[in-house]
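Structure first, then comments.
A single protein chain has been omitted from the complex, and every remaining protein chain is retained in its original position.
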Amino acid sequence: MRAYLDAIAAGYPTVSPALVYLIGMLAFGALVVFVFILPVAGITSWVERRVWARIQSRIGPNRVGPGGFLQWLADGLKNLLKEDVIPAAVDVPLFRIAPYVVVAGFVAAFVALPFAGSLIIADLNIGILYISAITSLVVIGILMAGWSSNNKWSMLGGIRSATQIICYEIPVGLSIFPVVLLSGTLSMQGIISAQGWAPTSWHMFHSPFLFVSFLLFFVGALAEGNRTPFDLPEADSELVAGFATEYSGMRSLLFFLAEWGNLYVIGVLVSTLFMGGWQVPHFTDNGVVLAVAQFATMFVKAYFWVFVAMWVRATLPRVRVDQFMTLCWKYMVPIGLVNVVGTATMMVVLPQGSIVLRWIMVAMTAAILVQFARRVFFHLRRANYGRLGRISEGAA
Amino acid sequence: MSLELEFADGRDVFATEDMVLNMGPQHPSTHGVLRFIIRADGEVMRSAKADVGYLHRSIEKIAEKVGWHGFMPYTDRVDYVAAMTTNQAWAMAAEVLGGVTVPRRGEYCRVIAAELGRICSHLLAAGAMGMDIGAITPFTHAVRERELINDLLEELCGARLTFNYMRIGGVAWDLPPGFGAKVLRFLDHFEPYVDELDDLLSGNKIYIERLANVAVVSRERAIAYNLVGPNLRASGVKYDIRKHLPYSVYPEFDFEVPIGEGRHGSVGDCWDRYIVRLHEMRQSARILRQAIDGLPEGPVIAKVPRNYKPAAGEVHVHVETPRGDQSWYVVADGTEYPYRVHIRTGSFAAMAMIEELSRGLMIADLVALIASFDIVAPEVDR
Partner (left out) sequence: MSPLAFYPLAFVCIASAMGVVLSRNPVRSALSLVASLFCLAVFYVFLQAHLVAALQIIVYAGAVMVLFLFVITLLNLESDRGLGEKPVLSAIGFGAGAIVAGGLIAALSRTSLGARAVTLVPTFGTTKVLARQLFGDYLVAFELTSMLLLVAVVGAVVLAKRDGSYEGDEQEAAVPARSEEASH
């Protein structure tokens, strides 16, 4: 990236190189946003609706494009054309800015997200720390939205969200520490490089502590992303639509964009920290082919977690505020502390890790997954809907 | 050290105020047009005052002007989630006043229709319960099953929500050919489904945490507040009008009255109210099977004059609707119009209790409480 900009700057000796950098970075940023982030967030909305529909024995959007695939474009267009209603008693500047702050917070996280071995906008040496820092913009945006709407439901939503994100920052942070301890770096590419393509070399299966860390991280990330069972800020049956109650049109859509986009961020973080990120076997020397394979690996892993988050959302009820806090402070934080100490102890006792332990961990996880799949299929066989059709039409 | 800080207008800086929240009339989880005025300290409610009357349509007054037969369609609107039982209550009141005896086949038709309606209503209640707690999937599954019943009832009387099926002296139409077999086929499908809903929702850890020990109604308070139906039975009182003040042909059927057992908390919590409804669906299925098996032959409606004029007098009938004992107090003065009609409904009693129960609950619990009482707004206001 830098070399490329240097070359451009050399072509225009009269222009300050700093200006070229600035314009170049802005253009590149805009490109990433439009070519990758917006479509991923939009398509995630369509996927989520289809996945839910499947789980809820509905059909879901199926009119626009093949399988309703273009629904997200249609919705975006519709919302762009809608009137931007600003209620009378709101704090107008804050009300207008809030959605942009939220979107900025989540888009900025993409700066340090790895896509493939050579594809990352900036491999910061504080990568993971940067991401947890910049996403705090989202909280501020949500609080702004909640307060400026001049609506008590909005405010309750904003306050819930702020509480939630601040509190769960701690278990999430604690579950990142063991990974950082193992990798010896905060850089995202560094963390991935410390793992390999095989599951036995993933951080997740290093020791039981890391596996628990992984669970803590996923649960905490769901909470920070305001996803069910922790979707209290926008709990539609309690707070109408939480902080987004007074928003309409594109501004309202921006909040959802950030939510769906955040899902992908969560997926990438989980696969980077615990599942070897873009690591693939070195099967070819062709750099482009390798990069494509790495990108695909990363995307599949990340999207698997996106799917799990959707699945969880369609399955679980919502916890109450006090239960939510209890879970965080009485369970997740102590467990996280134990994990940090445990991992550090492991690293002193077994500096190279134990390949036997890794294999046992992988085998146990596989066994749990197989058992789970068997239960799912058992229930699917037992479920007898779909065979009946419209009773009143069938012959007796 | 004393710290006396005041605002310029003399208010104490450290004084706190309650937040007054307006939940409704348009709110996603108030099940119709209900309104609660919540005084809350943060998320904890000091009180939730119900403000009723948004759905008042003067149904009782209308009865005094439309006549005995003409009032039947209006009864559908008293509780549009379970219109069959309201139909039945009005028909029964008029029959008692006029001394009309319903043919046995007519009574069986009524029971079949009413029990299908009960399953319908309980499905909606259980699904909406999950929805209000935040689980979106059980609702669509429950509504899918409800759709099958709606199809059956559509075949029976042409309507899917406001049935207008019963008449003074019986029912409007006999069961269509093959209807019994279809109901049995539906039940074969439905009974395993109740178990499935049970698996899907009842044992969920978060679901139990949200409902167990929330808004516990003790046996004594339930009786003192005159709770009825599933809400009363969840508090451990075995009282079902179908068993204890029998009407129609219910004494001929063998069924049980499920009561709350406090499996995950105290007897009479939200979870008990939910599970009682689930068990009642199974019992309704049992009644339906027996009714289809024992369906007698004969007419479905007695000879009732078009110009129906019951003798002067008054009557108080009780019917077990999905929301409990619905009692109709009807006064006749010997003309073709009722003199006075008063309906006392289950939701009304439950609504009255919410203010007491809401103290110290969180806002999220209020949603669970409303859902667990299965309040249907039109039934409160009429």
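The letters A and B name the chains in turn, as written, and every chain counts its residues from 1.
Just so it is clear, a contact is a pair of C-beta atoms (placed from the backbone, for glycine too) under 8 Å apart; a residue touches a chain by one contact, two chains touch by 3 or more.
Given the structure is predicted, the values throughout are model-derived calculations rather than measurements.
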Candidate in contact with the missing chain, chosen from B:Arg39, B:Arg144 or B:Arg221: B:Arg39
Touching residue (missing chain; options A:Val33, A:Ile55, A:Leu119 or A:Ile140): A:Ile140
Touch criterion as defined above, residue of A:Val33, A:Ile55 or A:Ala162 at the omitted chain: A:Ala162
On subunit A, residues whose C-beta touches the chain left out of the figure: 16, 18-19, 22, 91, 94, 124-126, 129-130, 132-134, 136-137, 139-140, 143-144, 146-148, 155, 158-159, 162-163, 165-166, 169, 186
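Methods note: only the chains that are shown with their structure count from here on.
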Of subunit B, residues touching subunit A in the complex: 19, 21-22, 27-29, 43, 130-137, 140-141, 144, 148, 151-152, 154-155, 178, 181-182, 185-186, 189, 192-193, 196, 199, 204, 206-207, 209-210, 362-365, 367
Interfacial residue positions of subunit A with respect to subunit B in the complex: 52, 55-58, 152-153, 156, 228-229, 231-232, 235-240, 313-323, 379, 382-385, 387-388, 390-392, 394-396
